[in-house]
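A single protein chain has been omitted; all remaining protein chains appear in their positions.
As written, the chain order gives the labels A and B, with residue 1 at the start of each chain.
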Amino acid sequence: MLNRGLVIVGGGPAGMAAAIAAYEHGAGDILLIERDQYLGGILNQCVHAGFGLNYFKEILTGPEYADRFIKKIKNIRQIEISMRSLVVNLSKDKVLTFLKPGSLNQVQAKALIMATGCREKTREMIHIPGTRPAGIFSAGLAQKLINIEGLLPGKKVVIVGSGDIGLIMARRFFLEGAEVKAVIEIQPKSQGLIRNQVQCIEDFAIPFFCSHKIQRIYGNKRVEKVSVVRVDENFNVVAGSEFDIECDTVLVSAGLIPENELIEMAGVAVDKKTNCPVSQGLNKTLVPGLFVCGNSFKVYDLVDSVSRDSVIAGQLAAEYLKGLK
Amino acid sequence: MNKKITCIECPKGCVLSVDLQNDEIMSIGGNECPKGQEYALSEIKNPLRIFTSSVLIQGSSLKMIPVRTDKPIPKHKLFAAMEEVKRMRFCRPVNAGDVIAENFLGLDVNLVATRNSLG
Partner (left out) sequence: MKTYDVIVIGAGVVGTAIARELSRYKLNIAVLEKEQELAFGVSKSNSGIIHPGTQNPPHSLKGKLCVAGNKLIRKISRQLGVDFKEVGELIVVFKEEDVQQLLKLKRQAQRLGVPKLKIVKRNWLKVHEPNLTHDAVAALYAQTAGIISPYRLVYDMAENALANGVEIFTQQKVVGIIAGKNTSPGQVFEIQTSSDRFKTNYIINAAGLYADEVSAMAGVNDFSIRPRKGEEFILDKKKEHLTRHLLFPLPSETSKGILVIKTADGNPMIGPTAEDCDDKEDLSTSDTGFQKVLNGAQRMIPSINETDIIAYFAGLRPVAGDDFIIRHEASVPGFINVAGIQSPGLTAAPAIALMVCDLLKNNGLLLKKKRIFYAHRKRTVHLFAIPFSRTAKLIKKDLAYGDIVCRCEMVSAKEIKDAIERGAETLDGIKFRTRAQAGRCHGGFCTTRIMKILSNAANTPLTKITKNGAGAWVVKEDRIDA
């Protein structure tokens, strides 16, 4: 079993900022564990611009924002990076088990920062009646397919949910040559940033339906259409308001869920509704030396806030290590 | 006539009220700061957008490299930009910041890679 000073799980913007901050505050032995082949996390697929206005005072694309941190990290030899490494177990004593091609590894961490980000709510988690054909994607999966793999999921798209990812994907699909038939939002107003409402929906005159919901998905093998209905202030269906939209793709942009199954293994409680860890002040948890930062701590609107939050976590971890000595 | 546009310079999202006469801007109201004025002028006269997408690349473990224009381009050129980028096949290693295409679409703008193609 390896023994390390600080272990950070997640090499996205949160993990990277935390690693750099910890180093700058005196941590000298840092292991950063990342499950993908590359650092950058979700930013790699966020090819659009709109990041960093706050943190860097510039308008950057997702990959460019990530690159600022990647460049720094690569020059800090005290930060060891293990790629393609998936943590499968975390004990109360901060022992991690992770798998990578060629080995199973166990590490005892003195301090541990969890920066595991979020997963998306999928169709399965919100009960949309109807069939389960091919063609239903979470907005993030569609984003990855288009931006990283060059694959267009479909040509006639209905987007459920007006969170930022949904709005961004409305624009992306439109530019890639698909017909974005509608964005359907159950709340009375758009849930995304105003910048996105303007530049993704208004710019392209994409039909936007607030106070509406998908009643049913149709299609045997592939999506064929959806039926949509209006709802009142109490989210009850307004009778007689149903209409159908023919489509071949349904994008679900229903929200993010912090990935905290690992810290639950370590005994840290998570809020039943949000899946956020119950914190003991700032980024601390009830396990001494176990910190959480970034979207797995709290779902932030801006990555700039993630960076700030993660710097604090890095600092706390470094201080904790100093205190142990 | 009066046109309403939402300013996006900051999260406030002031709704700007623009009075036009024969396509000439007579007045701009509703902004809480001067940025709003500039935004309204630009949006009415010549709306610009930063174009982003991805380009196919060979010789990398990545299939696509994300790209952007280093300056915003006219909004009505976005589709032409997409068509251009769809045709591209890039063949050498790039770093974030490298210019992929100069004078993109004949505009005074470069198409720039936003990610490293290696590692």
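Here, a contact is a pair of C-beta atoms (placed from the backbone, for glycine too) under 8 Å apart; a residue touches a chain by one contact, two chains touch by 3 or more.
Values in this document were obtained by computation on a predicted structure and should not be read as measured data.
Asks: Tell me which of A:N3, A:N54, A:N220 or A:Q280 is the one touching the absent chain.
Replies: Reading the full complex, the residue touching the unseen chain is A:N220.
Asks: Which residue among A:R77, A:K189 or A:K272 touches the omitted chain?
Replies: For the chain that is not drawn, the touching residue is A:K272.
Asks: List the chain A residues touching the unshown chain?
Replies: Chain A touches the missing chain through residues 35, 84, 86, 88-89, 97, 99-104, 119-120, 122-125, 127, 129-135, 138, 140-141, 144-145, 148-155, 216, 220-222, 248, 261, 264, 272-273.
Asks: Taking the full complex into account, what residues of chain B touch the chain not shown?
Replies: Touching the missing chain: residues 54, 56, 64, 86-87.
The criterion applied here is as follows: only the chains that are shown with their structure count from here on.
Asks: Using CA atom averages as chain centres, what separation in Å is found between chain A and chain B?
Replies: 25
Asks: Which part of chain B faces chain A closely enough to touch in the complex?
Replies: 5-6, 8, 11, 13, 49-50, 52-54, 56, 61-64, 66-68, 75, 78-79, 82, 96, 114-116, 119
Asks: What does chain A use to touch chain B in their complex?
Replies: 37-38, 40, 44, 47-49, 59, 61-64, 66-67, 70, 146-150, 175-177, 193-195, 197-199, 202-203
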